[in-house]
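With one protein chain removed, the remaining protein chains of the complex are shown where they sit.
Then we have subunit A:
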Amino acid sequence: MSHHETLLVDLHKKHIRALENNTDSFEYWVIEHLRVSGVYWGVSAMVLMNALQEMDREKLIEYVLSCQHPSGGFGGNVNHDPHILYTCSAVQLLAILDALDRLDVDKVVTFISSLQLEDGSFKGDQWGEIDTRFSYCSLVPLAILNRLDAVDTKKAKSYVLSCQNFDGGFGCVPGAESHAGQIFTCVGALAILGGLDEIDADVLGFWLCERQLPEGGLNGRPEKLADVCYSWWVVSSLAMLNRIDWIDGDKLKKYILNCQDDEAGGIADRPGDVADVFHTFFGLCVNQQVFPSSDTQD
């Protein structure tokens, strides 16, 4: 296994740009249903590497808009069904590309508000699966579009709080086990809703910082392996709780740098694994969050 001291920025840019031409790999096709999110991760990674200008902006905007349905929601790809996961990515992407003026905002807002249920929870689409991930993914685009008034924010908040557990963490529905990804969505939702003071930040902060393992990486639940994407869920949650210094940032950074692919570029979940756009983006996010003035900012 190779060790790296720095972020391999040029290789990562190459890795991201090559993604759309990778059609002879089955991995390309099995994530076809979440292409819009994939594009969001890729474009955001380029933003973090100050390389947005290397992307074809107009082509991206047209592609995203072609995934919107008459209902206002976005599918994960052209002709795929609308779902809040991809509606969130689409709005985030258009905001990054500075193209919100191309979006029929009222239609999106109508779609999102149609997903909220009586108890304040959100379903993901017309079929009715409920999850706090969907609360977060509904609130983010509404916050971006300045339209939080379109849903019942008080109920949204109390639903998220009803998913809190004995360890201070949050699960996908009331009673479900805590999980770092789920904690990110719930803490994020509460941050948008102005409800962070309702969390016991010491109890949750302790659980979160205990995700760090001796090798420096972070896991998503007790007694699990480290994974780069969990680093982001944990680190960003700690940041929202003002407790980012509760983990060892230098050790984490070393771990992430060792997850880089020094041949093809990109960052993997663990050292030696295959890199992908999801972990590349979240690895760069952690790097930026923990070390705001480091190597990507040259």
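The rule we apply is simple: a contact is a pair of C-beta atoms (placed from the backbone, for glycine too) under 8 Å apart; a residue touches a chain by one contact, two chains touch by 3 or more; residues count from 1.
One rule holds in what follows: contacts and distances are computed from a predicted model.
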Subject >> Among "S-adenosyl-L-methionine-dependent methyltransferase", "Geranylgeranyl transferase type-2 subunit alpha", "Dynactin subunit 5" or "DNA primase", UniProt-listed name of the chain not shown >> reply: "Geranylgeranyl transferase type-2 subunit alpha"
Subject >> Among A:D119, A:E177 or A:E198, residue touching the chain not depicted >> reply: A:E177
Original post:
Which residue numbers on subunit A touch the omitted chain?
Top reply: 23-27, 29-34, 75-76, 79-81, 83, 125, 127-129, 131, 165-167, 171-173, 175-179, 202-203, 205-207, 209-210, 212-214, 216, 221-224, 227, 243, 245-248, 251, 261, 268-270, 272-276, 278-279
